[in-house]
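Have a look at the structure below before the remarks.
Here the complex is missing a single protein chain, while all its other protein chains stay put.
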Amino acid sequence: MGNFKEDIAKVRAIVLDVDGVLTDGGIIVTPDGDFMRKYNSKDGYAMSLAQRKGYYLAIITGGRGNCLKVRFDAIGIQHVYMDCHEKLKTLKQLCEKLDLQPEEVMYMGDDVPDLEPMRYVGMPVCPADAAPEVVEASRYVSQFRGGEGCVRDVIEQVMRARGDWYKEGDEPIRVASR
Amino acid sequence: MGNFKEDIAKVRAIVLDVDGVLTDGGIIVTPDGDFMRKYNSKDGYAMSLAQRKGYYLAIITGGRGNCLKVRFDAIGIQHVYMDCHEKLKTLKQLCEKLDLQPEEVMYMGDDVPDLEPMRYVGMPVCPADAAPEVVEASRYVSQFRGGEGCVRDVIEQVMRARGDWYKEGDEPIRVASR
Amino acid sequence: MGNFKEDIAKVRAIVLDVDGVLTDGGIIVTPDGDFMRKYNSKDGYAMSLAQRKGYYLAIITGGRGNCLKVRFDAIGIQHVYMDCHEKLKTLKQLCEKLDLQPEEVMYMGDDVPDLEPMRYVGMPVCPADAAPEVVEASRYVSQFRGGEGCVRDVIEQVMRARGDWYKEGDEPIRVASR
Partner (left out) sequence: MGNFKEDIAKVRAIVLDVDGVLTDGGIIVTPDGDFMRKYNSKDGYAMSLAQRKGYYLAIITGGRGNCLKVRFDAIGIQHVYMDCHEKLKTLKQLCEKLDLQPEEVMYMGDDVPDLEPMRYVGMPVCPADAAPEVVEASRYVSQFRGGEGCVRDVIEQVMRARGDWYKEGDEPIRVASR
């Protein structure tokens, strides 16, 4: 493990848990027994911008259901693993498929099932309100809570370190309902 | 009433109110007149883990409706009492059915209808934002508010006291959408 | 205007605005163009208890729609005025119908359309996050914000002043999904 500023500039893939990271952990149950989640528009903007600039974005979640699929389809995320309960195994397969070294991967998780994949990557990060074990295992703890812009924060950190973050005059990006 | 650390290690059943405990007390009314509630994924994870490790989980609530049933079915909670307005009576029946002594039961409530069952059990607990009478009647007040992880907190306290909490390398558990 | 403690004990009718009082002001718009609101279970409990003990409860709101009606039907509130834009006129009609003097009425509002009815009653009150003019016009400002228990707080204040608040051993009340 080297210098943080140098290491964050090595990241070219961003892997995200959903509940507690892209959301505040809230799961709204509908009368029909479906689930709804609330996402954050600033996170969505950063994910869209990162993809356009050539970063890999991936989702690995134990959750499932249409309200996950719809969101990630809208943003155009190509690597989405739902209903996934062996996160480390899935992460390794993803790295192999995309020819990624662990030090090129940032993983953001919030709870104990994320610990194994976080130990594997070079840049484990978490929201302000992650479980204590996860905070302990992280190289960077966002000041933002899950669902309140923590994903935007870490993507922006990576992109600024590599000089890719939005500059005024950049061509606008199209984000499906953000 | 003995030493807190000793007493919490006696708990093998966790009984929960819903509104204000598993939620922030919010009830979203749909245009069709149904109700929706927002649960917390960290609470869900802890309930699933506790059940797998052999704890009894039970819900006793004055609420009713599909958005309650669906959530608890998904987590696989076997003892769910909805539309229940005599909570103490129901709790006693549950204890008899499962052959539980009051000191083996933790009850988490947030409002005055929970006072009677809280007086009955050995380990009455509440969220940070419970009604003052309920705070007064509790042996432990979580730092987390209803719907923001207070259930996770108290389940984790019990399981750590008994050495059952998640350890890295534990087999992953399957939580239906958490 | 007399002593606060004496005056609050005169209240036998509680009149409530909806948006920003019984909710945090949030209006969720569905894909079908309907509106949803999020209510608070502790508020619901207090409204049910107050009605059972013989208080008049009334709602006067500029809002309309099924998600209002359903909620107040569930709690059994008899005096509900929706789509109401002349709040003072409506309040006066209500007082006449129920033979109430202004000093027997508590009115809780959060925004400038509530100022006129608040000037009329003996006990104008508001949530912590009411508009500054409304705070100025109130005899009591709850420490709780709209939708976070401010209605529970003021109903409890009235009922405690009159010795009607919940005591352990009271017969349980039935609240439709709280």
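Note that the chains take the letters A, B and C in the order they are written out, and that residue 1 is the start of every chain.
Here is the rule we go by: a contact is a pair of C-beta atoms (placed from the backbone, for glycine too) under 8 Å apart; a residue touches a chain by one contact, two chains touch by 3 or more.
A quick note: this is a predicted structure, and the numbers were derived from the prediction, not measured.
The hidden chain, counted over the whole complex, makes contact with A, C.
When the whole complex is considered, the residue among A:Ala13, A:Ala50 or A:Cys67 that touches the unshown chain is A:Cys67.
Listed residues C:Gly26, C:Gly76, C:Pro102 or C:Pro172: the one in touch with the omitted chain is C:Gly26. Counting the whole complex, the residues of subunit A in touch with the unshown chain are 28, 30, 32, 34-42, 44-45, 65-67, 70-71, 147, 149, 166, 168, 172-175, 177-178.
The chain not shown here touches subunit C at positions 19-20, 23, 25-33, 35-36, 62-65, 85-87, 110-113, 115-116, 119, 131.
Quick note on the criterion: only the chains that are shown with their structure count from here on.
In terms of inter-chain touching, the protein chains here are arranged end to end in an open line. Ranked by separation of Cα centres from subunit A, the top chain is C. Ranked by how close its mean Cα position lies to the mean of all protein Cα atoms, the top chain is B. For the pair subunit B and subunit C, the fraction of shared interface numbers is less than half, so the two copies use mostly different residues to meet.
Remark: rotation between subunit A and subunit B after Cα superposition is 90° (nearest 5). A straight line joining the Cα centres of subunit A and subunit C is 43 Å long. Inter-chain spacing, taken between the CA centroids of subunit B and subunit C, is 30 Å.
Multi-chain contact residues of subunit C (touching two or more other chains) are absent.
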